[in-house]
Each structure stands twice: as structure tokens, then as C-alpha cells.
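For this view, one protein chain was removed and the others were kept in their places.
Moving on to chain A:
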Amino acid sequence: MTRGMLSILPLAVGAALYGLAFGVLAAQAGFPWWGVGLMGAGVHAGSSQIVAVDQFSTGSGLVGAVFAGAIMNLRYLGITASLAGILAALPLWQRLVALHLTSDENWALTMSERRKDSGVGAAFLLGAGSVMFVTWSVSTAVGAQIGTLLPDLDAAGLGFAFTAAFIAMARSMAPRRISAFLPWGVTFGLAIGLMSAGMSRALAILAASLAGLALAALLRKSGRHA
């Protein structure tokens, strides 16, 4: 477990910075520092938190915001599925804790270390996860406290900070095949078009991404037959 805790430290530094930034944004969007810390502890998934807070503060409504955030976490379906073997030996409550602590970083680190040393398993995951959990909860709360003390940054370009964060997220999720960018292009163009035509932001996002998804499904199907 200590090994996991130590191995993840470099990644924890990055997470702390991200947490601070998110905390500032969330505070500016109206959340108190303790609420942000609570969210960090309860959700423990940065990209979904930033999407949910952004949607919530730009008028998407509660359900839309939760839904958008939840979609960002769909990848955990595949991530936790791959942990079935590693967690099997743990008592139930530890399994549930391990699942909650599973994030991109500690999962990826555990899996890559495990490839080098098959002894790496649940204890490593829990150790690394605990460090990330504390780092994330604390840094988001501290960021929010700072954000509360800062003046209203809206005029200074706070909205663009969200845009830049999403651009960074998109880049990290960028497909490797050129053809896979076609759905991205369609979604991007459609979202702009729908909003220009007067559709609400939340609806435009949903419609545009579903259209892109439909195209992605078509492309995959035709790929299989090629």
C-alpha cells in the first residue's frame, strides 16, 4: 500500500493543481469551499465535476448538469470492469472503497505497475487512491476558498477558463484515427449551427453529440465490413 502511495505522488501534484483551478471556477460559480470539498470527496472525478459545474452555472438546469457530468464518467464502466479480478479477494467494504477511489490516474498507474510486477494489486490501488482522494478533496476545497476571496472574474475571462479546460480535455481524448475526427467535426459544426439557430446550449450539446455518435456508429460499422 505504501508503494502505491509513493508511486502516485508525482501525479498527485498535477491533480492538486487541477483541483485548485477547478476549486476557483466552482467558487466563482457560487459554491462554498466546503461544498466543493464535499463534491470532490463524493464524486472524485475531475472532468465530470467541471462539466457539471459549468452546465449548472450556465443555466442547463440540475438534471442536465448531472446528466452531462455522468456521461463524462462512462469510461469508468470499462475501467472498473477491468478491476474485477484484482478486487475479488477484498472484503466487501474495501471493494466499495476501492471502487470509489478508482480514478484515471491510480487505475492507469496500478495497471502499468502490475504489468512489471504481478504482486501489484488491490493494496497498491487503495494506497494510490487514498493519496489522490485526499489531494483532490483538499485542493478543490482550498481552490474554492481562494476563489471565494477573489473578485468576480467573469469579466476577466472566467468563462474562457472553462473553454480552455474543455479544449485540454478534448485533446487528451483525441482519437488516433483521422477518420474518427469526422464525428468530432460534425458535432462541433452542428453545435455551433444549432445554437446560432437559437437552440438552448444544453439541447444543442445533446443533439450535436448524439449526431456525432450516430456517425461514429456508422463509421465503425462500415469499417468492419471493409
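The rule we apply is simple: a residue touches a chain if its C-beta (ideal position, glycine included) is under 8 Å from a C-beta of that chain, and two chains touch if they have at least 3 such contacts; residues count from 1.
The rule is short, and it goes like this: contacts and distances are computed from a predicted model.
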item	value
Omitted chain, identified by the protein name its UniProt record gives, among "GntR family transcriptional regulator", "histidine kinase", "Branched-chain amino acid transport protein" or "ABC transporter ATP-binding protein"	"Branched-chain amino acid transport protein"
Touching residue (missing chain; options A:S7, A:N106 or A:S209)	A:S209
Chain not shown, touching residues in chain A	14, 17-18, 21, 30-32, 35, 38-39, 42-45, 47-49, 51-54, 56, 62, 65-66, 68-81, 83-84, 87, 95-96, 99-100, 102, 156-157, 159-175, 183-184, 187-189, 191-192, 195-196, 201, 204-206, 208-209, 212-213, 216-217, 220
